[in-house]
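In what follows, a single structure is set out as structure tokens and then discussed.
For this depiction, one protein chain was excluded, whereas all remaining protein chains were kept in their positions.
As written, the chain order gives the labels A and B, with residue 1 at the start of each chain.
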Amino acid sequence: MADLMSNDMFLAFSKYATIVVLKMMFMAPLTGYFRITRKEDRKKMLQTNPDVERVRRCHQNDLENIISFVVIGLLYAFTGPDLSTALLHFQVFVGSRFIHTVSYLLALPQPSRGLSWVVGIITTFSMAYRVLTTALFL
Amino acid sequence: MADLMSNDMFLAFSKYATIVVLKMMFMAPLTGYFRITRKEDRKKMLQTNPDVERVRRCHQNDLENIISFVVIGLLYAFTGPDLSTALLHFQVFVGSRFIHTVSYLLALPQPSRGLSWVVGIITTFSMAYRVLTTALFL
Partner (left out) sequence: MADLMSNDMFLAFSKYATIVVLKMMFMAPLTGYFRITRKEDRKKMLQTNPDVERVRRCHQNDLENIISFVVIGLLYAFTGPDLSTALLHFQVFVGSRFIHTVSYLLALPQPSRGLSWVVGIITTFSMAYRVLTTALFL
């Protein structure tokens, strides 16, 4: 079992998957912070604050996209791609999610948010394509 | 590491997990499409459109169920089931999620949606049962 962790590919995936999951986990305390500073809790959800809603939607978008990345990225790591190609996929995805979060939270003008989201999707599709061709035509 | 990808069971799991995750990813642009065609964005979330809400709930239901399948299905693949039994589980689950999505989006009369949801749950339980018996009584 320790063999897997001496494999460069698996190490690279572990590193980037952990970083991006930690980033996602950071959204929860951030929501709490916004809820307290925007005093949303006082009236028990009768009113929703637009800032709090923005953090929540950003968290939800993370959930949807990071899950896809983690599942497809793990399978992709086992298809034996070049290490440099795999690193490029992992780094572009993780970078795109950080840019997405910053664009969302600071409400930067579009297309910064939309573009970073699309880049993450394309990276995941590219890995899914390799997994499917490996799994279907081996 | 490449050994795993020459394993039929792991290939089968990779194939179906990737297909069902790609299906889930398709819900995000679909939500965007509905939001634009139903003009939900114009008033900044003050009003919600029932069609847009339906796509969102379908996406959320996908998230909840597909995550369970991916986690339990991966562990199940390592318990050494018959390949034909495993394929049956994977295919029934993925089929049930496609039927679920179509039933949800076209608002087909119940129990089409409820039934397809239950079939997916039962498939996941069946795999979880095997994982637990393997993990507990080895």
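Keep this in mind: a contact is a pair of C-beta atoms (placed from the backbone, for glycine too) under 8 Å apart; a residue touches a chain by one contact, two chains touch by 3 or more.
Please read all numbers here as calculations on a predicted model, not as lab measurements.
Enquirer: Could you tell which one of B:63, B:92, B:105 or B:119 touches the chain left off the display?
Expert: Hidden-chain contact among the options goes to B:63.
Enquirer: Among A:24, A:52, A:72 or A:128, exactly one should touch the missing chain; which is it?
Expert: A:24
Enquirer: What is the set of chain B residues that contact the non-displayed chain in the whole complex?
Expert: 4, 7, 9-10, 50, 53, 63-65, 67-68, 71-72, 75, 77-80, 121, 124-125, 128, 131-132, 134-136, 138
Enquirer: Just the residue numbers, please: which parts of chain A touch the chain that's not shown?
Expert: 1-2, 4-6, 10-12, 14-15, 17-19, 21-22, 24-25, 28, 44-45, 59, 63, 67, 70
Keep this in mind: only the chains that are shown with their structure count from here on.
Enquirer: Express in whole angstrom the distance between the two chain centres, defined as the mean CA positions of chain A and chain B.
Expert: 19
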